[in-house]
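As you look at this complex, bear in mind that one protein chain is not there, while each of the others sits in place.
Think of it as A, B and C in the order they're written, each chain with its own count starting at 1.
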Amino acid sequence: MSAMKRQTPSRTAVLLIHCPDQKGLVLAVTDFIYKNNGNVVYLDQHVDPERRLFFMRIEWDVADFTIPDDKIGETFGILMARKYRMKWQLYFSDEKPRMAVYVSSLSHCLVDILHRMHSGGWKAELPVIISDQPDLEPVARKSGIAFSCIPVTAGNKREAEKAQLRVLRAHRVELVVLARYMQILSPEFISQYPSRIIGIHHSFLPAFPGAKPYHSAHERGVKIIGATSHYVTGELDAGPIIEQDVTRISHADTVDDLVRKGHDLEKRVLSAAVWLHLQRKILTCGNRTVIFS
Amino acid sequence: MSAMKRQTPSRTAVLLIHCPDQKGLVLAVTDFIYKNNGNVVYLDQHVDPERRLFFMRIEWDVADFTIPDDKIGETFGILMARKYRMKWQLYFSDEKPRMAVYVSSLSHCLVDILHRMHSGGWKAELPVIISDQPDLEPVARKSGIAFSCIPVTAGNKREAEKAQLRVLRAHRVELVVLARYMQILSPEFISQYPSRIIGIHHSFLPAFPGAKPYHSAHERGVKIIGATSHYVTGELDAGPIIEQDVTRISHADTVDDLVRKGHDLEKRVLSAAVWLHLQRKILTCGNRTVIFS
Amino acid sequence: MSAMKRQTPSRTAVLLIHCPDQKGLVLAVTDFIYKNNGNVVYLDQHVDPERRLFFMRIEWDVADFTIPDDKIGETFGILMARKYRMKWQLYFSDEKPRMAVYVSSLSHCLVDILHRMHSGGWKAELPVIISDQPDLEPVARKSGIAFSCIPVTAGNKREAEKAQLRVLRAHRVELVVLARYMQILSPEFISQYPSRIIGIHHSFLPAFPGAKPYHSAHERGVKIIGATSHYVTGELDAGPIIEQDVTRISHADTVDDLVRKGHDLEKRVLSAAVWLHLQRKILTCGNRTVIFS
Partner (left out) sequence: MSAMKRQTPSRTAVLLIHCPDQKGLVLAVTDFIYKNNGNVVYLDQHVDPERRLFFMRIEWDVADFTIPDDKIGETFGILMARKYRMKWQLYFSDEKPRMAVYVSSLSHCLVDILHRMHSGGWKAELPVIISDQPDLEPVARKSGIAFSCIPVTAGNKREAEKAQLRVLRAHRVELVVLARYMQILSPEFISQYPSRIIGIHHSFLPAFPGAKPYHSAHERGVKIIGATSHYVTGELDAGPIIEQDVTRISHADTVDDLVRKGHDLEKRVLSAAVWLHLQRKILTCGNRTVIFS
């Protein structure tokens, strides 16, 4: 439909920037774009007054931009970033990040991601699924995606992660999505993909430590269960939060019902988080995220 | 409007029952009501298969009931409860439980409760407001409600609670609502009102211990904040949960915004919990509630 | 896990009953079950005081029930239903209703249903997918489900529906799920499956008539979009409502974003409605549903 085609310009660049706040930052960035003949289509900027930090997401039409794509970053770095001590990332709207999905035996998150890939809304490539279990190989095969089964034992963790890294590099993966992968990744592995590993965990009010949180939540009679998607850091389930949501439950729900509703929630929250990442709408700063709307 | 008047029968009794499960329980209770010429208007029953416990809420029109009101409990106790080891409570729809609201200096929950009392939906009396601070006396005075200010210090807690008990008894209070009362009640005090003290506390995903949870939540960048209303027990914030709800927040919310959104949530959740109690829709069993719909 | 297995009794029967209200109905039904050695595990009953109608869902363990399965309905009909003018349905927990899913070219609802079937939570068989378009045949084939493509034109509607009925009968289908099937079924067809065709439509506040509701909603700047799942009747989108939900949108959402969020909502609401049907939790009466919790 032509009406829809007109809604987004053919091709845009996105800059995500954060730096110490000072006067003139918005001006400097917009001036850089304007002078090089870019047309800003979206700008969201935010100052954290407590930390005196400046955050910005700016997206512009590059159709007539006078700096070639492969020089934009370099030029911006020299003219702008150094001067203002900016940390920045540059993306183009027609890039398709290459993604690996990690699974164990539960399929709900993976199936949800696969459908979103196939039905066209997601701008991403999914060349490989990695698992410590063989269970979901048929799902991968049906979708024509490579499946790499790398068993993890108490003794071989280091080797297993090295094998995973070889797979990730062979497929030039930029983003790792842990879709209910049941192993804990080592800090060494995680440090290879800073702010590029997205995980999901269930969250309860109050929190229930231990191996069977759904059983504990059921026994405690909670009325709400939640799920949290976050960037994975060395500290378990404590990385920057990307997205959270909850669902209502009642005393009549069995543990099975809780698990079923929890799975529905997990897939929704994880997919929403990955979508935000793919849209380049997330900036991380310390242990927080800024999510541009 | 006559159309609305017809919706609920003029006067009903409510029995809340729980006991070990066995065959014939529903039959026995409904037979008791039917034989005495009662008409059941609402019955909700639930078996917890794990604990083999039976829960029931039954409400019947007492217009033609052959047992007089003041003998129903006694008769039910002799004929039914003893035989089936039932724990039970009996209420009548035209009773108005007498309620005390405890406050400190924050007024949002109190004001919400007062308006719900005045606008007619709540079947309850509110003869007295108790506080450890003088701040909200004007609110009480405007509403024509007694205000009892009983300061609490490190040294006088026992005496202060005794003074509170005298006030509660003088006003024949059956239900205590802690509307952001900032003191911790002693187990001795709480034991006087089992399942009859309702409190509210904010809840976060993840949980933030310590004195400034909103600051912690803000620093952690959570996307959702919650509130939990519960029956108060000797263990702080760990009693049976009655109602929970959440609200979404973003990185752009300041700590002030979080506090403001949290207050909105607290009053909504606390009032919803008190409403359920007044409707006689809550059974507590161990540390759980069964909320009849 | 043994803990989960104990949660639900091995095999239960469910009776859904509605009839004019009168004294003794609950007693009569529970007496019927008790005398024949059934143990009630769940009972939810509700009187609509305006219409003086009685609604009941009762579920009991049939392990020791003295009436054989295939005589329960007949016996209940003779002893109870005639006397009290009851309309009733009887189901067993180990039955798996046979379901057909109708689709056109959009796959989101179908994929969601397929995953819920495969991952085990749904007690149903899905022998056939029917479509007026060939597009989704590969999805059916991957899942090993028969795919029946029956094109519908202005001129062949009657014949097409006859062909559909032959397919439905050949597969002994009891429940038809319209998963974004883009044809309007004739009243004659619908009358073959009363309260057994479930559809989904988007809903907006305010309502937008016409062919492009998402465009209209976008132009009007609505902040919420909704979806409604209902039993299909002769009047378009006006049958008894089973489930509804909404999602928030903003001015920054394009029409494409609205469509994407709408699809997410549609699949969630449709699957929730089908789940309630499969759990035998829905009674329809006139143009309303009673949803037992």
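FYI, a contact is a pair of C-beta atoms (placed from the backbone, for glycine too) under 8 Å apart; a residue touches a chain by one contact, two chains touch by 3 or more.
This one's a predicted model, so the numbers in the text were calculated from it and none came from an experiment.
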Per the touch definition above, residue among C:90, C:182 or C:291 touching the missing chain: C:291
Taking the full complex into account, find the residue in B:53, B:90, B:111 or B:146 that is in contact with the omitted chain. B:111
For subunit C, the residues touching the chain missing from this view: 46, 49, 203-207, 219-224, 226, 228, 237-238, 240-246, 250-252, 254, 287-291, 293
Spell out the interface residues on subunit A facing the chain that's missing from view. 3, 6-9, 21-27, 30-31, 33-34, 37-47, 49-50, 293
Residues on subunit B that touch the omitted chain in the whole complex? 3-4, 7-8, 107-108, 111-112, 115, 118-119, 121, 142, 215, 250, 252, 254-256, 260, 263-264, 268, 293
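Keep in mind that, in the parts below, only the chains that are shown with their structure count from here on.
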Of all chains shown, the one whose Cα mean is least distant from the combined Cα mean is C
Which integer distance in Å separates the CA centroid of subunit B from that of subunit C? 36
Overlap residues in subunit A, where contacts from two or more other chains coincide: 250, 252, 254, 293
